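Below is one structure, written out as C-alpha cells, with a few remarks after it.
Here the complex is missing one protein chain, while the rest keep their positions.
Per-chain numbering from 1; labels A, B, C, D and E assigned in written order.
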Amino acid sequence: MQRGNMKDLTINNGDRAEILITALPYIQEYEGKTIVVKYGGNAMINEELKVAVMRDVILLSCVGIRVVLVHGGGPEIEAMLKALGKESRFVQGLRYTDEETMDVVKMVLCGRVNKNITAQIQAGGGNAVGLCGIDGGLFKARRLKAGGEDLGLVGEIASVETGLLNTLLNSGVIPVISSVALGLGEDEGKALNINADIAAAKIAVAVGAEKLLLMTDVKGILRDVQDPDSLIKVIPRGELEKLKKEGVVKGGMIPKADCCALAIDGGVKRAHIIDGRLPHALLVELFTDEGIGTMIE
Amino acid sequence: MQRGNMKDLTINNGDRAEILITALPYIQEYEGKTIVVKYGGNAMINEELKVAVMRDVILLSCVGIRVVLVHGGGPEIEAMLKALGKESRFVQGLRYTDEETMDVVKMVLCGRVNKNITAQIQAGGGNAVGLCGIDGGLFKARRLKAGGEDLGLVGEIASVETGLLNTLLNSGVIPVISSVALGLGEDEGKALNINADIAAAKIAVAVGAEKLLLMTDVKGILRDVQDPDSLIKVIPRGELEKLKKEGVVKGGMIPKADCCALAIDGGVKRAHIIDGRLPHALLVELFTDEGIGTMIE
Amino acid sequence: MQRGNMKDLTINNGDRAEILITALPYIQEYEGKTIVVKYGGNAMINEELKVAVMRDVILLSCVGIRVVLVHGGGPEIEAMLKALGKESRFVQGLRYTDEETMDVVKMVLCGRVNKNITAQIQAGGGNAVGLCGIDGGLFKARRLKAGGEDLGLVGEIASVETGLLNTLLNSGVIPVISSVALGLGEDEGKALNINADIAAAKIAVAVGAEKLLLMTDVKGILRDVQDPDSLIKVIPRGELEKLKKEGVVKGGMIPKADCCALAIDGGVKRAHIIDGRLPHALLVELFTDEGIGTMIE
Amino acid sequence: MQRGNMKDLTINNGDRAEILITALPYIQEYEGKTIVVKYGGNAMINEELKVAVMRDVILLSCVGIRVVLVHGGGPEIEAMLKALGKESRFVQGLRYTDEETMDVVKMVLCGRVNKNITAQIQAGGGNAVGLCGIDGGLFKARRLKAGGEDLGLVGEIASVETGLLNTLLNSGVIPVISSVALGLGEDEGKALNINADIAAAKIAVAVGAEKLLLMTDVKGILRDVQDPDSLIKVIPRGELEKLKKEGVVKGGMIPKADCCALAIDGGVKRAHIIDGRLPHALLVELFTDEGIGTMIE
Amino acid sequence: MQRGNMKDLTINNGDRAEILITALPYIQEYEGKTIVVKYGGNAMINEELKVAVMRDVILLSCVGIRVVLVHGGGPEIEAMLKALGKESRFVQGLRYTDEETMDVVKMVLCGRVNKNITAQIQAGGGNAVGLCGIDGGLFKARRLKAGGEDLGLVGEIASVETGLLNTLLNSGVIPVISSVALGLGEDEGKALNINADIAAAKIAVAVGAEKLLLMTDVKGILRDVQDPDSLIKVIPRGELEKLKKEGVVKGGMIPKADCCALAIDGGVKRAHIIDGRLPHALLVELFTDEGIGTMIE
Partner (left out) sequence: MQRGNMKDLTINNGDRAEILITALPYIQEYEGKTIVVKYGGNAMINEELKVAVMRDVILLSCVGIRVVLVHGGGPEIEAMLKALGKESRFVQGLRYTDEETMDVVKMVLCGRVNKNITAQIQAGGGNAVGLCGIDGGLFKARRLKAGGEDLGLVGEIASVETGLLNTLLNSGVIPVISSVALGLGEDEGKALNINADIAAAKIAVAVGAEKLLLMTDVKGILRDVQDPDSLIKVIPRGELEKLKKEGVVKGGMIPKADCCALAIDGGVKRAHIIDGRLPHALLVELFTDEGIGTMIE
C-alpha cells in the first residue's frame, strides 16, 4: 500500500500521536475479539469507499482484532445475467435460481467479487483468503421454500463448520466469504445461493463474535425516515418486536433487524446496522465513543 | 459419496482383499509425501472421468498422501467470452488479455471451475478448499512479455508463498488451485492470468513434492505419434534436450516436457505426463508397478 | 516387504484401481478410529495366515486406522512347559500357575510370541512396539479366585493405564500386547497371567475403540453348529442373554460372547467374532459391506 | 486507564479515522518486531510526560510490537543517598560504589522506579513485569575498572540470558528492566550497578531488536549545539568516528553515540537518540515518516 | 554454589547413598506438586540459616517440586524508616502507611530483600525470578479498614492472577514474591502493602498448592508454651476454632493459624507452621516421616 495518498490533514505529529492514543482504549477493548462484517451496498461500489473499507479491515487485523468479511453481490449478478441474455423466471415474485443462474452467481460472487476484495487486502499488506461456503464445508444448506414453493437453487443454512475459519483466524488471516453454500440431500455436490446478511449472522454466532456489523446505505434505523436526526442509537433486543409492530422498523430494515436479532439470540454481544456510505465507518464505529448507526443488543 | 455405484466386478471378497494388499507397498512408499496434480483435458470435461478423478484424489488423501490439485480451464473461458460477445485482440498470434477478459478468466476459473471441483470433493467425503494465487499471497507474478510485446494481464510467476498451503496440507485438506496470480509493480492489486502447468510445477518445487503429475489427453511421449506402442516410459532429465532436438519431443509436448524439467530442476523427484483419459489414471500411476505415461526424472 | 509375492490375480490395472476405490468409503469410515484385534487361533499358527494378518494390520495402520494387537499363546506355553518337564497341579480342573509356570508364560508370551509378531510387522514396513501389561503400568491385576480357590499367579484386570498406548498410537505405532499384568497387593512386583480376550476387551473400552475383533477358528456364532449356513450375522447386545439361555450361544462361544458384551457395555461400538482361518479376515470384515462372522452391537 | 483525559482536539471522527489509517503502514512495518527503549531523563521525571510515555508503550504493545523498557535512575539514587546521610568516596572522579551504596541503588531502582513504571503500565491496561538483571540470570557482570582502579560494585556486562525475556515477550508482556546485574567471580551472589544505556544496547543485540531508542533531554545530535535547526537526522555507522574526531559528536553525546554503535555492530537495524521532552516521542518516531532525533544506522 | 562447605559428617559413601534413597518416597510423593513457602523470621536474618534455606529451595526445585517463595520484611522496613528519620502516625494502634512509608516498603521489600533472595538462589545454581504483586497483575488489592478506620496504603487482596506464576513454574523457575499489591479503585496505579502470610495463603489456593509452609521462630503450636515437648503435631481444620476458644491457640499464633485455615478452606491439602530456626527445616518437613512443627489439615 502506498503511504501518504490521503487527503491533506494539516495536523502536526504531536496531535497525530494524541489521536492515536485516543484509540488505545478501544484497541484494548477489542484485541483478540472477533468482528464479523457484512460488506455491501455503496461501500462495495464506490472506489474511494472500497479503498477505505479495505484499509479499515487491515488496520483492525493489525491491532489484533479477528475480522471476518462476508459479502454478497446482487447488482453485479443482475448485470452479468443481463449481459448473458439470461431471462429469469419468477416464483411468488422471487427470481427462480436455475442451474444456469447459479452458475452465474458462483462466477460473479466467488470468482470476481471475492477475489477482487482479497486482492485489494493483499495489495494493502493484509493477509486475506477468499472462500465460499463450499470450501472446507463451511456452509451446508437445504433448499429454501417460499410459501411452499421451490425457488430452485436457493438455500437456507443448515450447518456452519468453523474448523477452517478458526485455523485461518488463528494465523492472522482475514477470511473473505461469498454467500454460496454446499447443498445437502438431493443437492449434494451442488452450490446453493444463500442470503449474505444471514450468512454473516450465522458465522458471527458460530465463531463467538463480539460484534456483527451490517454495512448498509442508510444512517441506521430512523424513527422518522424523513428526519436523519431521528436515528435510534440503541435498540434492546427485547424491544425489537414492539418497534416492528409500531412500524418504526419497517420495509428493508426488517430483514436487517431480524438478522441482528438472530446474532444476538445466538450469543453475539452486539449487532449494528451502520452507514457504509461514510468513509471509515468501521473504524468510527469501533474506535470512537459514540459509534455510528443503530446498535441492537 | 454413494457406495456401490461401480461397474459390476465379479471378484470375491478374498481376492478384493488381496488386491488391496497389493497396493500396500505403494501406500507405504507415498505416505506423507506430497503429490501435485495438474488437472485438465478430458478428465475435466467427461462426467464419468471427473467422478473417477475426484475419487482417486480422495483416496490418495485418505491414505496419507498430501495432494494439491491445480487446474486451468481454457475451453470454458473461451465459451464464456463468446457468450458475452467479447471480441479478442491478438498480439503475436496470442490473445491479448484486457481487463474485461481477465474478469472473465477469474469468474470462470475461480468462481465456476474451482468451486465445482471443490464441491465434488466435499460431496465425496474429502475435505477440499478452493483457492487461487491471490489467496494468502500464494502466487505473485509480473507481466509476461512475448517477444518484447505486452500481452496484457498475463503473468509469469515471480514468487510462491507456501504458508497457507502447508497449513492446509498439515490439517489434511486438499488445496484446489486456480491458475490466477496477484500482480506486482504496476499491476499491484490486480489479477494476472498464469499458465496452469507452470503453476503446478512451481508449487511442486515450493512444497518439495515427490511427484508432479500432468494429466493430458495423450498416452505420454511417443517415439512415433502414429504408434501408441512407441510410448517412452522414462526420459532421464539429461536426455530431454536431445530428444527435443531430434524432434521426438515436439509440438504440444514441448511445453509439457519443459514444465516437467522445471520441476525436476527444482528438486521434485519425478514428473509424469499421464493419460487423463484412462479412468483412475492417478491410482494406476501411483499404485502399480508399471505406472502409466512418460516419466521424466 | 517384497512386492509381488501374491497369488497371480489376472486382473488389469483399471479394475485394480476400481477395487481400491470400492474400499474408499470404508477407509473414510474408519480413518482415525481405533480397532482392537485379539489375535489368536490358527491365524497365529499357520505361516501363510500369519503373513496375511500382518499385512492387513500394516495396511489398516497405513490408511490411518489406529490398530492395537493383543495376543495370548496357550499352545506354545503348553509345549514349553512340556519341554521343560514341568508337571502341573490342577485346582477345580484349572491349571495352578506357580512361579515357575508364570516364568514360562512370560518367556513364551513376552519373549517369543510378542517379539516374533513385532519383528514381522517391522519387516513388513510397519512400525510396531511389543509390550505387556507390565510396561508403563498398562495392566494392574489382582488374583482371580475360581470358586473361592486360589489359582496361583492368575489375575483379573483391576486397572488399565492408557498413557503409553495413546502416546504410541498418536505417533502411528502399532502396539502389540501380551496378556500379562502387573500384580497388586501381595503380588506387587510380580507378573500375573491374564485372559487375552478380556485384556483386548478392556483395552478397547479404555481407548474408546470403534471395534473389537476377536479372531477365532470358527465361522462365528451358528444357530446350528452342524450347519455353516446358519451363521447369525448380528446379535443385538440386548438379546445375548436370551440366546445363551436358549443354548444357541454355548460352550466355547460363551466366554467369547461375554467378552464382546463387556466391550459393548463399556462403550465400544461393535464387537465381532470373526473367522481367522480366512486369509485377510480383517480387511474383509472392515472393508466390505457384508463383513464376516458374528457382530454384537 | 480513563478514557478522554486528553487535551481537547477539535477533530471530527472521520478525520480521526484517517489519522489512524495514516499510522497503518508503520504498524505493518513494525508488527512482531522488537523495540528496546532506554527510558530516562525528563520523560521519567515530568508527570505528564510519564503518562504519555506509558500510553505510547501500551499502544505499541497493543499493535503487536514487542517492547522492552530499560531504565536507570541516577537522580533518585543521589537523593536517597543524601537523605540517608551517606557520604561518598570518589575514585578518579567517579563515585565508589560500596555495599551500602549498592543497597541504595537496588532499593531505588528495583524497588521504587521499576515498580512505579510497572504499576503505571498495569493501571493503563498493559501487562508489564518489572525485573532487574538478577532475575532469571538476565545480566551477569564483572567489575568494571576505571583506569585500573576499582570502583567497587560497578560492573560491565559479561553475558545476557534472554530466556526469560523471550518467554515474557512471546506472551505479550512488556518487560521493564532495572540496570542492576548479578556479579561473577568474587562477586557471586552480589548485585553490581551497570550503565542503563549499555544495558539497553546489549539487550537490543541479544533479542535481535529492530530498533534501539535512547530517550534523552536533547533534540538529538546537533551540528551546532546553539542551533536547534542543525539537527543531524541520520549518521551512517561508518561516519560516526569521523564526527567524533571533528568534535561534532562530543561531551555527553559521545557515550550515547557509542552505545548506538554497540547496538548497530551487534546487528540491531537502527539506533536513535530521541528527545524525550516531546510528548509521545516514541509514537512520533515510530509512526511518522520524518521520525525525530538522530538515527544511527 | 561451592561444593563441600558443609560441616564434616563422618559418613561413608554407601551410607550417604542409602540416606538419599530414604528420601526417594518423599520425592516421588511431591514431584510435580506445588509448595508455597512463606519465608520469614530468623531464617531470613541469620546468615547460616539463609544459606540453608536457599539450598533447600534449590534442591526441592531440582527434584521436580514447584516452589513459590513469599516474603515480607518488617524489621528491615522499620530500620529504614528510622534511618530516614520518618516519624509514624498510628491509627487504632496500627501504623498509618502514607505515601512516603509505602515508598520505603517498596524499596526495602521489592528492591533489597527480594533481589537479595533472588541473587542467592541464582548464585546457588537455581533459577529464580523476583516479583511483587504489581508484576503481571499478580495481586490486586483494596484498602483494608481497621475498625472502620483508614490505615492508608494498606490493602487486602481482592484477586490473584496466576498467569505469570504458572508460566514461570512451568519453565522450572522459582518465583520469589514480595508482599506488595496493585491498588484498585481510588488507588489505581499505586502500590498497597499487604500481609505476607495471607499473600502466601492466597497464592497457595490460587495455584492449587499441595502444601503451605509458614516459617516462624517457634516450634509450632504448643499446648503449654513453657513446655517444648507439648507440641501439637496435627490439628484437624475442624478443631481449630475450639482450640482458639480454649486458649491453646493464642496470641501471635492466631493469625498464623487463621492463615493456614484460609489455605485449607481454599483447597490446599496441608498447611504447616514450622520452626525456621532449624537448619533445613524445609527438607526435614518434606522429606522425613515425622516432619516438624504443627500441621493443619
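The rule we apply is simple: contacts are C-beta pairs under 8 Å (C-beta built on N, C-alpha and C of every residue); 3 or more make two chains touch, one makes a residue touch a chain.
Treat the numbers as computed from the prediction; the structure is a model and nothing was measured.
In terms of the touch definition stated at the top, the absent chain reaches C, E within the entire complex. Residue E:H280 is the one among E:K33, E:R95, E:R237 or E:H280 that touches the chain missing from this view. The chain omitted from view is touched by exactly one of C:I11, C:A119, C:A158 or C:L231, namely C:A119.
Of the options C:P25, C:G40, C:G130 or C:G155, the residue whose C-beta touches the omitted chain is C:G130. Set against the missing chain, the residues C:A191, C:L222, C:V248 or C:V284 yield one that touches it, C:A191. Only one of the listed residues, E:G125, E:G208 or E:G267, touches the absent chain: E:G125. Across the interface with the omitted chain, subunit E contributes residues 1, 3-4, 6-7, 9, 11, 13-25, 27-28, 31, 52, 55-56, 58-59, 62-64, 125, 278-280, 283-284, 287-290, 292.
Within the complete assembly, residues 83-84, 103, 106-112, 114-115, 118-120, 122-123, 127-132, 134-137, 163-164, 167, 171, 173, 180, 182, 188-191 of subunit C touch the chain that is not shown.
Please note the rule applied: only the chains that are shown with their structure count from here on.
In summary, no chain was found to touch both subunit C and subunit D. Where subunit D touches subunit E, the two copies mostly use the same residue numbers: shared numbers make up over half of all numbers in play. Counting C-beta pairs in contact, the pair that comes out ahead of the other among B-C and A-B is B-C.
A rotation of 120° superposes the C-alpha trace of subunit A on that of subunit C, rounded to the nearest 5. In this assembly, C is the chain whose CA centroid lies farthest from the centroid of subunit D.
Between subunit A and subunit E the centroid-to-centroid distance comes to 56 Å (mean Cα coordinates, whole Å).
Each chain gets a centre from the mean of its Cα atoms; for subunit A and subunit B, those two points are 34 Å apart. Each chain gets one centre point, the mean of its Cα atoms, and the points for subunit B and subunit E are 68 Å apart.
Annotation for subunit C: no residues touch 2 or more other chains.
Viewed as a network of touching protein chains, the structure reduces to a simple linear path.
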